[in-house]
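The other protein chains are all here in position, but one chain of the complex has been omitted.
Chain naming follows the written order as A, B and C, and within any one chain the residues start at number 1.
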Amino acid sequence: MRVRYAETDQMGVVYYSNYFVWFEVARTDLLRHEGCSYKDMEADGFSLPVVEAHCDYKQSARYDEDVEIRTSGVLLSPVRVRFEYEVVRPADTAVLAEGHTVHAVLDKSGKPRRLPDRIRELFA
Amino acid sequence: MRVRYAETDQMGVVYYSNYFVWFEVARTDLLRHEGCSYKDMEADGFSLPVVEAHCDYKQSARYDEDVEIRTSGVLLSPVRVRFEYEVVRPADTAVLAEGHTVHAVLDKSGKPRRLPDRIRELFA
Amino acid sequence: MRVRYAETDQMGVVYYSNYFVWFEVARTDLLRHEGCSYKDMEADGFSLPVVEAHCDYKQSARYDEDVEIRTSGVLLSPVRVRFEYEVVRPADTAVLAEGHTVHAVLDKSGKPRRLPDRIRELFA
Partner (left out) sequence: MRVRYAETDQMGVVYYSNYFVWFEVARTDLLRHEGCSYKDMEADGFSLPVVEAHCDYKQSARYDEDVEIRTSGVLLSPVRVRFEYEVVRPADTAVLAEGHTVHAVLDKSGKPRRLPDRIRELFA
């Protein structure tokens, strides 16, 4: 992922809330890579709203840099999942940030719903 | 409206796409002020998707400045409206930007729909 | 603060990273209210980069709702401050989210720098 100009602020670095946008891109890519797109999950009546988000910032990402987001998923319970993220700058392998998000698994009516087995297998 | 840090970029000024977000805030405020909130319009099955957006940038808005958006609406046809915007810095009355947006008036199925008379009266 | 259309996502609620933008607006307002604008602090060579950000989401904020951000600051050390936030919907006093951010206090060269006494007094 390459840092967009729009993502910088006047400090000359990436504005802190944008890391959470990157986290979303990373977890979506992880799900898609596992054959389970979030778009299809929504079409099947699932949603994964964020109930907790956290990020520790180590070094600043800058405009036009390549950054890589390493992501993994953990099943906390049948109706709750956690994704962990590491933002790395491949140029020098520096870890720029680490974070996590926790998501409820809900059905269309907003009630907790167990993830299908197929998807649960994706999580450690 | 006060310029948010998130809205700046590393040039130290407001990133250009954010003026369009301000335009949206301004036209929503105009509608609400006229007793016709966009939220209620959506609940009534209307939507006003943007079909054209334009902005001329004169001077840069900067972090923490107060800016004022002057807005007016024009009915182009029963199913098309245009909003015009002027971004002014009250501190020195400088005009920072001017722009407009054109919107289709659609019903829930995405077909053109005439605005109710009550709302058409709001437009010049 | 009124929720902007731009801040919603296709789930129909405020996208999760936007709460961190609101946090920034709230802490900036707090500082300004205490006679110490962040803009002036930057002009004096200080910066307060975020080193940690956290948010717990309780209920969703929706388009056009009024939300209120309650904020307080705590001095963790002479060179580190923490802000705490509560996002409240005044209409029913529901707490929509709670979060915090931790900031380093740096000088222009990026080295830790003690906050001036005048500003330290603002923090509990």
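The rule is short, and it goes like this: contacts are C-beta pairs under 8 Å (C-beta built on N, C-alpha and C of every residue); 3 or more make two chains touch, one makes a residue touch a chain.
Predicted, not measured: the structure shown is a model, and the values here were computed from it.
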Displayed chains contacted by the hidden chain, counting the whole assembly: A, B, C
Among B:M11, B:V74 or B:V95, residue touching the chain not depicted: B:M11
Chain B residues that touch the omitted chain in the full complex: 11, 13, 16-18, 20-21, 24, 47, 49-57, 60, 101
For chain A, the residues touching the chain missing from this view: 2, 4-6, 21, 24-25, 28, 37-39, 63-64
Where the missing chain touches chain C, by residue: 5-6, 8-13, 15, 17, 63
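As a working rule, only the chains that are shown with their structure count from here on.
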Approximate Å spacing (C-alpha centroids) for the pair chain A, chain B: 32
Centre-of-Cα separation between chain C and chain A, whole angstrom: 22
Per-residue overlap in chain C, given as positions that touch at least 2 other chains: 21, 24
